[in-house]
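Heads up, one of the protein chains got dropped from this complex, but the rest are sitting where they should.
And now, chain A:
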């Protein structure tokens, strides 16, 4: 996040969500830990939440790069094999956007919002399934079951803000100790939006969500993007392809593109599937679900799109080869996904122009 917390280097001021929210949000109380207490006290090392793609220090050892990518590919394959057409049913645009907005307002690190959205989706699916199974087992009339199901739906719906905050809380704790949300902070945040939950309720919700997602954290496409950008930067540096200051810009563009992809993923993959006539249409929803699990494909398309947006298409052929080889992605799928992202972004831009003109 290129927020004011990124102290180590002057990052670009390109429009990431954090930049836009910087004036509207206040400090995460945890950040006080990093601030000097007085003028006399020397400032402690401030923690930047931005990855450094240029400096080889602190990067994962090169001999592990291919292993990490291979491991991710194996995980993707496993998830694709177990994919269900309903796997992303709760990743609705506005729900994702809400999660993102809360994360940005709380000035949480970039990776938190993506993981939080995936946690929420996973939880809601499993929660719904478990409740449905429970209802199925009840010995009562259909009419009564329907009535009870309505109650359940109402309860679930009422709890959505709590679940959103809980998903963000778990994600924040996984990614960053310093920026993690405590139960007290979640209670305070919920109170600010008019939902006075007790701290016990928040604690119980955290345990419940964590349990229902199987105590596992979903893999984030941002992780794959970071991986791709690191290797791309390394290769471009070796070949002298672009100058140094572009790395951070590329990262900021990648974040924006990934935000767009995440929020509009339903529309994005519908466009994508239309561009890939070879994909079997008999089980379209299942196939889309499988493609959605392929975070390396999404990362490849995202980084390449970001590159085009920032630096144009002059070098994109070389960049595509580097990234596709690295992430083992078939260009026959990357290219349509890339085009879909660009079309989607253009469509969204056109959609919003009348609004802006109306407002002015």
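One rule holds in what follows: a contact is a pair of C-beta atoms (placed from the backbone, for glycine too) under 8 Å apart; a residue touches a chain by one contact, two chains touch by 3 or more; residues count from 1.
Rule of thumb we're sticking to: contacts and distances are computed from a predicted model.
Per UniProt, the protein behind the absent chain is "Protein kinase domain-containing protein"; the candidates were "Protein kinase domain-containing protein", "protein-serine/threonine phosphatase", "RNA polymerase II transcription factor B subunit 3" or "Chromatin accessibility complex protein 1".
Only one of A:112, A:168 or A:201 touches the chain withheld from this view, namely A:201.
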